[in-house]
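As you look at this complex, bear in mind that one protein chain is not there, while each of the others sits in place.
Take a look at chain A:
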């Protein structure tokens, strides 16, 4: 197993253990235990899935790095356009967004296009 995946699994188990101990020892406040358990589960799952999928083969190479970078660039552009439209919509009085909604939309406008662009480019083979 690659050291990277071993670290992921160990960190995940430590987070889960810490979250469980924090959950049992604290009364009432469940925010910290939930965060630790969720983070631990994410680390553990990532380590196991990546080991299962790639084994000792490289997880990334020049093609995947190139596509990843272009996907993020395209997503950044899409996000910039989307946020600008949101601003002008708000300025023109077309719609009114609160701070939380605006931040949520901004996150979605940056994350979803990145996933979509990367999936499309991976299927296509290259960015050109």
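As a convention for this text, contacts are C-beta pairs under 8 Å (C-beta built on N, C-alpha and C of every residue); 3 or more make two chains touch, one makes a residue touch a chain; residues count from 1.
Here is the rule we use: contacts and distances are computed from a predicted model.
*Asks:* Absent chain per UniProt: "2-oxoacid oxidoreductase (ferredoxin)", "Branched-chain amino acid ABC transporter permease", "Transcriptional regulator, XRE family" or "Methylmalonyl Co-A mutase-associated GTPase MeaB"?
*Replies:* Choosing among "2-oxoacid oxidoreductase (ferredoxin)", "Branched-chain amino acid ABC transporter permease", "Transcriptional regulator, XRE family" or "Methylmalonyl Co-A mutase-associated GTPase MeaB", the correct UniProt name is "Transcriptional regulator, XRE family".
*Asks:* Considering the whole complex rather than only what is displayed, give the residues of chain A touching the chain that is not shown.
*Replies:* That gives, for chain A, the contact residues 57-58, 60-64, 122, 124-126, 128.
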